[in-house]
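Before we start, here is the structure in question, set down as structure tokens.
For this depiction, one protein chain was excluded, whereas all remaining protein chains were kept in their positions.
In this document, chain identifiers A, B, C, D, E, F and G correspond to the written order of the chains, with residue numbering beginning at 1 in each.
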Amino acid sequence: MAVTLMKGNEAIGEAAIIAGCRHYFGYPITPQNELPAYMSMRLPKVGGTFLQAESEVAAINMVLGASAAGARVMTSSSSPGVSLKMEGISYLSGAELPAVVVNMMRGGPGLGNIAGAQGDYFQAVKGGGHGDYHCIVLAPNGVQELADLTVKAFDLADQYRIVVIILGDGFIGQMSEPITLPAPSGRVFDKSAWMLSGATGRDPHVIASMRLAPDDALAHLNARLQDKYRVIEKAECMWEKSQADDAEFLLVGFGLSARICRSSVSALRKAGVRAGLFRPITLWPFPSGELARAAAGKKKILVVEMNAGQMVEDVRLSVLSSVPVDFLGTLGGVTPSVDEIVERVRSYAR
Amino acid sequence: MAVTLMKGNEAIGEAAIIAGCRHYFGYPITPQNELPAYMSMRLPKVGGTFLQAESEVAAINMVLGASAAGARVMTSSSSPGVSLKMEGISYLSGAELPAVVVNMMRGGPGLGNIAGAQGDYFQAVKGGGHGDYHCIVLAPNGVQELADLTVKAFDLADQYRIVVIILGDGFIGQMSEPITLPAPSGRVFDKSAWMLSGATGRDPHVIASMRLAPDDALAHLNARLQDKYRVIEKAECMWEKSQADDAEFLLVGFGLSARICRSSVSALRKAGVRAGLFRPITLWPFPSGELARAAAGKKKILVVEMNAGQMVEDVRLSVLSSVPVDFLGTLGGVTPSVDEIVERVRSYAR
Amino acid sequence: MYEGLFFAGFGGQGIILAGKIVCLAAMGEGKHVSHIPSYGAEMRGGTANCSVVVSDDEIASPLVPRPSACIVMNKPSLLKFQSIVQVGGLLLWNESLIDLAPSRTDIETLAVKANEIAEAAGSYKAANMVMLGALLKRKPDIASLEAVIGVLGVAVSVRHRELNDINRKALTGGYERA
Amino acid sequence: MYEGLFFAGFGGQGIILAGKIVCLAAMGEGKHVSHIPSYGAEMRGGTANCSVVVSDDEIASPLVPRPSACIVMNKPSLLKFQSIVQVGGLLLWNESLIDLAPSRTDIETLAVKANEIAEAAGSYKAANMVMLGALLKRKPDIASLEAVIGVLGVAVSVRHRELNDINRKALTGGYERA
Amino acid sequence: MSRGRPELDRERCKGCTLCVSACPEKILVMSRDQFNRQGVPFAVCFDESRCTACMSCAIICPDMAIRIFRLTAAASEPNVAASDG
Amino acid sequence: MSRGRPELDRERCKGCTLCVSACPEKILVMSRDQFNRQGVPFAVCFDESRCTACMSCAIICPDMAIRIFRLTAAASEPNVAASDG
Amino acid sequence: MPVETLQEKLVYGRPQVLADVPNHYCPGCGHGIIHKLLAQCIDELGIQQTTILVAPVGCSVLAYNYIKVDGCEAAHGRAPAVATGIKRVHPEATVIAYQGDGDLLAIGTAETIHAANRGEKITVIFVNNAIYGMTGGQMAPTTLQAQKTKTSPYGRNPADVGYPIRACELINTLDAPVFIERCAVSSVKGILKTKRAIMKGLRNQVEKKGYSFIEILSMCPTGWGMEPREAAAWVDSDMTPVFPLGNLRDR
Partner (left out) sequence: MPVETLQEKLVYGRPQVLADVPNHYCPGCGHGIIHKLLAQCIDELGIQQTTILVAPVGCSVLAYNYIKVDGCEAAHGRAPAVATGIKRVHPEATVIAYQGDGDLLAIGTAETIHAANRGEKITVIFVNNAIYGMTGGQMAPTTLQAQKTKTSPYGRNPADVGYPIRACELINTLDAPVFIERCAVSSVKGILKTKRAIMKGLRNQVEKKGYSFIEILSMCPTGWGMEPREAAAWVDSDMTPVFPLGNLRDR
């Protein structure tokens, strides 16, 4: 396959089209504008629909409609815009509709700035919307993975009838790297049992998250959701380890932070410090078991994030008291530096 | 002071007025409609402003404007409506504006139902909006506390220039109990250094969450926010213990669940099982240290929530591996029963 | 004392109000009380019910999963709720609208022709008061009939105060017939 | 080899494009590359810069906190970024628009009259290409001049392709003068 | 002139009385002492012979509690459900 | 008829040329080989004597790079900043 | 018993697509009438198998339980966005957004205006009952001047919160819609007119013409605190002067 230099945001777009996505609804916001621009250029050429919605709220509800109608559908935004989608994501989750939502995070809170950041981990992973639900959260660390995970995201969404969030950051979206465009997975999902298409020769289908009667109807829906989540937790954790087995110190990071950690591991190894990296690729389900195994016997874990400490809670929940967990965070769209990471880890060794 | 039978939602309204709140912006949603209705009746009588906004999004942004203008201001909603306020809450937090937001939680996700529930713990406590921010989250367990904590909420909001969320559930909002209306705290907060009122004889004030230049301006804002959060964590934790000291088993719950736990403790004690209760009153800051102390030496902790397991993560983060933590949750607006709690705890004793 | 009460019927029968009146009266007599309505399904045409606790001690859980006394005002409520009454508890049912006796045998049951008695007192709309009167007779520790009559003025919204004469008669009628 | 490059100037000077061209050329020669623009402050009137890594090995972090070579196209960029160049690294500065020499003495510096050379090649807008040419001469392991000229056709958007003749001349001009 | 018959479903009737006001012949009234299983008085026709099958009552009924039959000469179209108005 | 003088702030000028088209006397042009510190050509007045102080250029300038002075008889109002248009 | 020589013919019966179950609406509620009309039109156009109904959050949240077509819930105010998503996937389907006044004109204002402005090929049925029914009678954007509601307990005061919004007139400023009409279901005549408007609105979709908007003045006896008959009379006496009936556009 040919190698192309592609911008992260555009790679998502092309990968979505490869995955069979023909409907995109979104609203402009930096730093992800190249994605809607790309879709507006490409989708009409492949018989698809690009629609710039009047707002992020409208966009996520158009996604809901298109998904209910059986389509593979995507929206994208960045932090403030994604906050506006919270109600809609909760509705999609309650109605068990598949959708792919991209968040190219920027510095917050509020209007903040447009530098890349990782401050929306809690929102994506714990659920920024109301009620008990989960989205599958994928954290690509570069352009190739953005493309590959986009294709995977559509399959996961359809397989589990769930929202899949691609949680990137502005830097990754803006970054260009050479990639090999992924092939379609070829997986086919039959939606005929539930999708809306007109009740031709069958009983009407209804897509709804409301459960009023009997009293425990909503509890039943939730129980089914929880069962599904347990299945996903078992089946879909993804992670990457590098130089972790013999390491004394384990760095944990996702997305861009993980790449900075990888450089830090090299630097540390060069300096004679046995460091390794554990990188969760799925943030939900969080690879807790794998991390606990990887962490066993380490002297210390250092979690590096471009936020004030979010994933670190899941790391702690994974290892509990078995290994001490330290945290290094950067705020407001600043990236962590290899130097400070190296310095921190060396301080443990002293 | 006279004892009055009051509905939870109305008690909040009256307490807010006692606390000096003269501006309310909201949008109808069950199960909190008695609060706006009450405000629409009372505020005009005390020279205040009640305004039914066109949406929850508009309401939270009116709150932002009124708060920037120096007023004590409140909004209220229930789960789906609160999801729509996430962007606004992130903006308020970034601009360091005080506000009181009430969420009378209902069954989710999506439209769900209108029974009381506790499924928005993560949203309130971890931050459903984008970026690194915290709201002080208060979890009253009855009508008296709803009133008392409402008065306190306004003081906390002004003292720290922070959003305070009163996280109740539909049952508590709808419940009537005899209460003694709280007195005003008498605390006075001088907002003249930052509020908008017209630049009379001073430099203009600007209220904003955006920080563009220099590159680390947003990092600085965030660092200041984080410092503030550390102060609040030290100073403002609230909790209640009952029969916890000699207990072998510790129940942990908030709001209505905590009251059901209290009944369960009585039942267990009657049955000869030494159970006790730890009830966080502030969910953020979470009383981790106190809980860890209270938990020391217990055989087991049982966390009871009307959700699929949310606060239980903070309990685990507090006690780590020191005490085993079990969870009992109810879904979709169903309340836990004393019987099942008792049964669960007795199973530990066996 | 500790009584967990449960009132059930359809919207418009004054279920919530009956519970509130009990609370106010019991409060006046120094009791702890709590009242939780089931506030329907955010839609029209639902049933109405509420849980009331009256207790000498502070009330932990305000929920009443197994009431010591239960008032049911229409047939769906009887069918749905008779099972939750605690063994040995009391079930008052509105014979005027329910054509089927309770099937439980391990509880005390009492049929009350509430609509008829209320109609006789002036309006069938006071059927809730009839049931309440009957309850007070059977569960005198909750509150006295006088106390309940005494709070009517506060409890009933201004619009309906003219009904209080009827309410008083209905309460007494129910009390006497129980 | 591993080169961390940094390009800085104001919007409209073709900073991002210069970085992209380097990537494309280096890719063609089998290198790993990455390119991150600083995409301004979501507002107008900002500066533009980008970080490029060219490496024989897979690239871990695409960030370039301490570039081995840095091109600055205007004065604010010089003032802001000369300090980040790694000791012994290379700083190329556009003498046409900067009236102040770099103050660092622990790095290699090279003044390029980019606008003049570009103007001579046909348009001052090709100043970025002049700088790039100079860079290629000094850091030949990044990519060959031919490779860079070879990718111009792909890299430059259709609208501006007629400029590629000028670009080629500007590249060569910069290369020759460095 | 043909005549008709309103068929009132007392259990579906919610007692709104809209049909009563809508009937131009004024032949509908609410039951007085009778209640349906939902406990409300329901609409009844006290003089079907005056019904013109104008369908006004049925058209306005929000609860589809009224069907209208028209009485026609025997050789008319087959008797199928139809919605009109 | 009074005469005037446009005062052009070359460093504030962004070179948009709106003033050039707005000037009814056509006495403004963009600098040719000169650039300001931002690197753009700036507006200059090549014949102040023809300025009528009509203020058109100043009014349309988005960057407040033009101030206008009117030349009046000595005994006129005090010389304070005024905004007009 | 019919006279011997006569035969009984059912001339007004339940539309096939209207489920044979009691609805949950209050006595005298206009939603019941409008559901029936919609069902009749779907029947008569024979489009049951290609219709997709988007139900709003409001009293009619369960509309898909009564009208037996494929149905979709929309979050409060978002029915036009959801309908847009559906229609863009199934351009052949007849997509209906059924909405109340809180839904369509308050929280959903942006979605309403923009679906109309795009000329989405959908049919919007707008039930204007001048109040929020489902949540217990709060002020709506269409609440009349001086009308008392749960959140305008002293009557809607235009000096404070403005005048009722006229949806048809608002939408009539946009270029794309092909059909805009306001009707009322407070009388038999009004109902017949309403049916014709709905028919037209649906036919415009079948014929791929474009966006249709039908506003229907409707009774909410519960929210208004009126007897159903009073409520119907109030529509005619108080609502129609503010919301004049008639067709505003038919292309």
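Convention: a residue touches a chain if its C-beta (ideal position, glycine included) is under 8 Å from a C-beta of that chain, and two chains touch if they have at least 3 such contacts.
Predicted model, so just to flag it, every value in this text is computed and none were measured.
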item	value
Among A:36, A:107 or A:142, residue touching the chain not depicted	A:36
Selected residue (touches chain absent from view) among G:94, G:109 or G:222	G:109
Subunit A residues that touch the omitted chain in the full complex	27-30, 33, 36-37, 40-41, 44, 50-52, 54-56, 80, 110-111
Where the missing chain touches subunit F, by residue	3-5, 11-12, 14-18, 20-22, 40, 53, 55-56, 58-64, 66-74, 76-77, 79-85
Residue numbers in subunit G that touch the chain omitted from display	106-110, 113-114, 117-119, 141, 158-163, 165-166, 169-170, 172-176
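One rule holds for everything that comes next: only the chains that are shown with their structure count from here on.
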item	value
Path length in steps (a step moves to a chain that is touched) from subunit B to subunit G	1
Whole-Å gap between the CA centroids of subunit B and subunit E	55
Contacts with 2+ other chains: residues of subunit G	23, 25-26, 29, 61-62, 73, 75, 134-135
Residue list for subunit A, restricted to those that touch at least two other chains	57, 87, 91, 95, 113, 208-210, 212
